[in-house]
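What you see is the complex with one protein chain gone and the rest in place.
And then chain A:
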Amino acid sequence: MKRPLGTIVGARSGDKGGDANLGVWVRSDKAYEWLNGFLTTEKLKELLPEATEVSRYELPNLKALNFVLHGLLGDGVASSTRFDPQAKALGEWLRGREVEIPEELL
C-alpha cells in the first residue's frame, strides 16, 4: 500500500558546508529491518532526484540511517541559490514521498 514514508519514518536534515546530511529513523526493530533493506542509496536518489553523490551509513543502535548528499548546497549556505540553502526541510520532503510500506508496519 502506497503511503508517505513519514508515516513511520522520522527525519532531520541540515548542512555541512556544501554537503547536506539527512538522518532518518524508525521506532521499532521490525521497521528498521524494513527501512534498512528498502532505503538504499539508489532508492534515496530516486525519491530525491536532486541528490547526485550520496554516502550512506547505518546506525542500528539508533534504528537510523544517515545520508550525506555531497555538493547539494554548492559552496555552502551563504552562497547557495538552492531553494532551501541549509537543507533544513530536505528530511520533510523525503517523508512526504509515497512508497510501498508493508501493512504490518502501519
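Please note the rule applied: a contact is a pair of C-beta atoms (placed from the backbone, for glycine too) under 8 Å apart; a residue touches a chain by one contact, two chains touch by 3 or more; residues count from 1.
We adopt the following convention: contacts and distances are computed from a predicted model.
For the omitted chain of this complex, the UniProt record lists the protein as "Acyclic terpene utilisation N-terminal domain-containing protein", which is one of "ATP-binding cassette domain-containing protein", "Acyclic terpene utilisation N-terminal domain-containing protein", "Alpha-E domain-containing protein" or "Amino acid/amide ABC transporter membrane protein 2, HAAT family". Touch with the chain omitted from the figure is made, among A:A31, A:L44 or A:A64, by A:A64. What chain A contributes to its contact with the hidden chain is residues 6, 9-12, 14-19, 21, 23-25, 27, 55, 57-64, 66, 68, 75-79, 81, 83, 88, 91-92, 95.
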